[in-house]
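Note that one protein chain of the assembly has been removed; the remaining protein chains are unaltered in position.
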Amino acid sequence: MKVFKKYLKVWLKLTALAFSIDLSNRFTAIFAITGKVIRFLFFLGFLFLLVGRTETLAGYDLYQVVFFFLTFNLIDILIQFFLRGVYYFRGLIVSGDFDLVLVKPINPLFRSLFQRTDAYDFLTFIALIVYMIIFIATGNLVITPLGVILYLVLIISSFILGLAFHIGFLAFGILTTEIENIVWIYRDLSSMGRIPIDVYREPLRTFLTVVVPVAVIVTFPAKALMGLLSWQWVVFSLVMSGLFLFVSLRFWKYALTQYSSASS
Amino acid sequence: MKRLFENCLRARIMRKYLQVIRITFQEYFVYRLNFIFWRLRAFIQLLVLYFLWLAVIPQGTTIFGYDQAKILTYILGTSIIRSFILSSRSVDVAGEVSSGVLSNFLLKPINYLGRWLAKDIPDKILNLFFSIIGVSLILIFLRPPIIIQNNPLIIFLTIITIILGMILFFYLSFSLSLSAFWTPENVWPPRFLAMIIIEFLAGSLFPLDILPAGVFKTLKLLPFTYLLFFPLNVYLGKLTLQEIFIGIFISLFWILVFWQLAKALFRLGVKSYVAWGR
Partner (left out) sequence: MSIITVKNLKKHFQVHKKEPGLLGSVKSLVKRKYETVRAVDNISFNINEGELVGFIGPNGAGKTTTLKCLSGLLYPTSGSVSVLNYTPWDRKPEFQKQFALVMGQKNQLWWDLPAMETFILNKEIYEVPDEKFKKTLTELTRLLEVEDILEVQVRKLSLGQRMKCELIAALLHTPKVLFLDEPTIGLDVVMQKKMRDFIKEYNRRYKSTIILTSHYMGDVKELCERVVVIDKGKIVFDGKLEEIIKKFADHKLISVVLAKEIDPKKLEEVAEVKEFDYPRVMISVKRKDVSAVTAKILDKLPVADLNIEEPSIEEIIRELFTGKNYA
């Protein structure tokens, strides 16, 4: 309990520091947020235009398709909000400042992942939640209470999966310092989840379910809400999250032993 | 005798720019890993669009005036041409301005704009090369129905419009980068936002003529349409000769606008840059 409180305090302080920096970079922030919002609106408009006309996409109606897209954004924002620290990791390793992180009585993985909470993303997160609630309330989406519970559970599961991947990236970064590119590839693959993965053909679809489980991360929660996900797949998702998390933590531990630290 | 002398002079000038091209190619070998990842990302983004449109317009249907062959050709075609039209090393202009490296070049007897044009060439060639590889993979493994244009006049006009698109984007991008003169600390945010808007309005996600008529008419007056949508439309043979020439005319107009804008911004910028004593 005491440990939890300490980590919470440290996380809050780290977030406050990150926000101070972001606040002084207002100029950048405005453009970045505006860009993200515009990109979101463009694609949303595009979906309305497209599926509004064709009525279905891979068997889903307009509202379902849009909901997939909204879920994708929800998870993407959540991960970006918490784990933006990953983008600053390479700098730590290359400069050798990571040494000074390692000697401190705080878990270096925790520090590296959560050191740069994106407070601005919190705003977009709220905005998205609001829009989603409005969308569900006024749309033709058929949802059940069970669906909502499963949705929330699977969103958390998806976050854990995403977390596992990011831990893997950090470990990879320790071993090779090549972290930027791999994170961006992951994000591009994830963006394939903007539309229901049923759209994709095999073997891509299996790839997106098992190897880079975009399907599990994005499509599953949305399907669960709509009552379209069988309980086997729910279990599959939870087991997968646990498994990936376990493996990634092992990988991180291994990477630390291989860390040779930049020479002075 | 005078003619010979003039030829030699021109050759010397050409050599300067050839050197820039050569060195830029070499830089790419150093950053080859980053470049390959960049192309990989572009390929993944292409896959998303490809499958999306494949599902939206199944075989045998026609939506928004496009059948499967047309739309897939459009998507694959824009993917190829955007690789070299929408790419530009002039992103780095901003870096050179804010870091002060620009000073070195103001002293050298080489035209700044010209130098960037020369830098763009290897970048575009490499991008085109890899883009073709990506599209070929799709052609081989997914076998989409596509439209091959065999009217030589149309092909010729397509090439013209592509070249115009390249030039247009060059000046557009250059003007954008010059914002670095006034906001040296924060260079990427305006560009980030601008590229999102430009890519969308150029038709990278979808052919612009599926938009409501009023919107489309407006877009036709804007420069962005002529970067991607217009050349592909010419290729697909959807336009009359008259429409093509109107389009070329509008392209030229916008090229002129951005060319003058780039020159003016550069002049203004250098003045304030020098005034700050960088």
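Order of writing sets the chain letters: A and B. Residues in each chain are counted from 1.
One rule holds in what follows: a contact is a pair of C-beta atoms (placed from the backbone, for glycine too) under 8 Å apart; a residue touches a chain by one contact, two chains touch by 3 or more.
Remember, predicted model here, so these are calculated numbers, not experimental data.
Looking at the complete complex, one finds that the omitted chain is in touch with A. Residue A:L17 is the one among A:L17, A:L41 or A:V148 that touches the chain missing from this view. The chain not shown here is touched by just one of A:K9, A:R26 or A:R53, and that residue is A:K9.
By the touch definition given at the top, subunit A reaches the unshown chain through residues 6, 9-10, 13-14, 17, 20-21, 24, 95-97, 99-106, 257, 259-261, 263-264.
Methods note: only the chains that are shown with their structure count from here on.
Per-chain Cα centroids separate subunit A from subunit B by 31 Å. Of all residues in subunit B, only 33-34, 37, 40-41, 44-45, 47-48, 51-52, 54-57, 63-64, 142, 183, 185-186, 188-190, 192-193, 196-197, 200, 205-206, 210-211 touch subunit A in the complex they form. Looking at the complex, you find that subunit A touches subunit B at residues 25, 27-28, 30-32, 34-35, 38-39, 42-43, 46, 49-51, 53-54, 57-58, 178, 181, 184-185, 188-189, 191-192, 194-195, 199-201, 204.
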